[in-house]
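Missing here: one protein chain of the complex. Every other protein chain is in place.
Order of writing sets the labels: A and B. Residues in every chain begin at 1.
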Amino acid sequence: MKGLGSVRPALLRHSMVGLGFGLGAALAVWAIDPYNPFLVYQLSSVCYFAIAAAGLTVLTGLNGQLSLGHGALMGIGAYTTAVVLKGHTDLNPALVMSAATVVTSVASIIVGAAAARLRGPYLAGATLGLAVGLPGVAVRFSNIFGGDAGTSVPALTPPDALSSVAPEVWLAWIGLVPTVVTFVVLANLVRTRYGRDFRAIREDEVAAALYGIRVARTQVVAFVLSGACAGLAGSLLAYTSNLAAPGSFPLTLSLLLLAAIVIGGLGTLPGAVWGALVVVFVPDWIGSVNDAVHLPSAVRDQLPLALFGGVFVVAMLAFPHGIQGGLVRLWRLRASRRKAGTSEPAIGTT
Amino acid sequence: MNYFLVLTLTGLAAGMIYAALALALVLVWRATRVVNFAQGAMAMATTYIALAVFQLTGNYWFGFVAALAAGFVIGAVAERGIVRWVENGPPLNAVILTLGLLLILEAVVPMIWGAQIRSFPAPFSIAAMQVGGVFIPVSPFNIFTIGVVLLVMVALLVLFRFTGLGLSMRAAAFAPEIARLLGVRVGRLLTFGWGLATVAGALAGLLVAPTLLLYPNNMDAILVYGFTAAVLGGLDSPIGALVGGLAMGLALSFIGGYLGPDLETAGALAILIAILMVRPQGLFVHAAERRV
Partner (left out) sequence: MSRKKGRMLEVDGLSVSYGGVAALDGVSLRIPDNSITAVLGPNGAGKSTLIRAIAGLVRPRAGTVSYGRRLLTGMSPEAIVRLGISMVPEGGGIIRELTVDENLRLAHLWRRDRADLRKALDEVMALFPPLAARRHLPANSLSGGERQMLAVGRALMSRAELLLLDEPSLGLAPRIVSLIMRTIHELRGQRGLSVLLVEQNARSALAIADEALLLSSGRTVASRRAGELAHEEELWHAYLGY
């Protein structure tokens, strides 16, 4: 863990840079076409993917716990949002998102307590069960959750003072707030004792315990923290799609989150942003390429997923540090070139 | 006939299918200490291959054999081409790789065959039998299912217990380095083990499809059931996979029958977590060895 001191501010800085980059790019497009609802919708998608991926990367990348259930936890957040809004359609979104985060956190305590006793493949299998099983629960209790069709979520409308802002744009603005909050909280939290404990447990559980780290408790904390992010992301997803339905939380969603953090760079918060951007914008890009080549629709629909799967595998084999790792490497290479006589930079691996 | 008995018999038949998938997971775990989360997706893919061959030839059995053969190839290629590269790395990486494989398979299959739900043929009737006017809640296909999975189990038992190949495979699983010093070509056996496992998985896919239909993620839930069954049996024991599969089949049949079919997966999850909390080493393993 040497060089941690220099990594810490970098982590925060990079996450802000990454976030700023994505938002800046989108804002630039807004300026050109403020009423491009699809783009605005995508920006909201980037926000909730980034939040959920940030939570997952802390859990999987830093703490070494693999969860395939974060898509389902997002579902809990989304359904909480839908159920809370059922009676009170104009409830303050901040309140609703907080409620979704709290409810998902409570659910995560239960899953996390079980998870803390599980290792590697067992944890992955248990959370896989969560991902596959939870939509069924929503279908079974259809009087509350609306069955297969799901429950609708009222669209966000800007307050009267900002009535000139289009609802989609307002939604995107609302999406930015929890995203920035999440990243600032996480970026700071990973610098605290908890962040250090997360890493210590990932490296060597037995040694961590010998150093006096309460392994089980810390693992539950990591899981709940990451589950809270998923819940918040799920709430934002519900606002974005105006719906909480079982079909929105398939196993594929959990796998996409995992793909996002692997492609972005496992264990890095900026990597979560890169991953979210890739996961949201690449399908669109493939769509536009397709307009020129005219692939059969079956191929076009599935190409993004296949591509993510492929990139995911290749990244795992060849680029275990993902996009963020590659950027850091480039950055250091440039920095060391600038300083004449500096030898090959050491690539920071933990 | 008694509803309880109906659920018991259908549960046992379904349990045999879960046992086949659990067996696939166990064989891979024994060989490489990896849980192959793509096992269900691989079985889904081989079942599509079976359907294509069936439609081409009009003969169910050609499709059946094609699926098993394709299973062997897919499993072997996955081990040699992908998993081999991370075998000595952190276990997390191998698991993540199998998930990437799952994503690829569930995307590529609908590219080729479309995402719509398809019916899949059964070699024997899937309707319940009537013997002398008495309704028996078991179909000829159920009997075929039970028979063919048992056959595979016995064949594997013979392979592992009584052949040199099986002895080498066990040695490679227990102590790979020692086995290599004794001239066992461990690398080839791992590839073979993955191939064999995926044949068992392909069998599960073929047996699931006539009743649960065929679509790109039709095996997701079965993977959870199979995994739970494998964990129940200790992940290391083929016999444990069989018993675990049957136990899961019964439990889910009762949950589905009495509480509602949508809760089956959630029920499996509850069972899985309960087992992992109470007896994480499984019910059939005496000395569990944890690899840290």
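As a convention for this text, contacts are C-beta pairs under 8 Å (C-beta built on N, C-alpha and C of every residue); 3 or more make two chains touch, one makes a residue touch a chain.
Nothing here was measured: the structure is a model prediction, and the numbers come from that model.
Here the chain not displayed is in touch, across the complete complex, with B.
Contact with the chain that does not appear here is found for just one residue of B:Ala45, B:Ala179, B:Leu207 or B:Leu235, B:Ala179. Across the interface with the omitted chain, subunit B contributes residues 164, 167-168, 170-171, 174-175, 177-186.
Heads up, the rule we're going with is that only the chains that are shown with their structure count from here on.
The mean-CA centres of subunit A and subunit B are about 31 angstrom from one another, to the nearest whole unit.
Every residue of subunit A that touches subunit B in the complex is listed here, in rising order: 60, 64, 66, 68, 114, 117-122, 124-126, 128-130, 132-134, 136-137, 139-140, 205-206, 250-252, 255-256, 258-259, 262, 298-299, 301-306, 308-310, 312-313, 316-317, 320. Every residue of subunit B that touches subunit A in the complex is listed here, in rising order: 29, 34-35, 37, 82, 85-86, 91-93, 95-97, 99-108, 110-112, 114-115, 217, 220-221, 223-224, 227-228, 231, 260, 262-269, 272-273, 276-277, 280, 290, 292.
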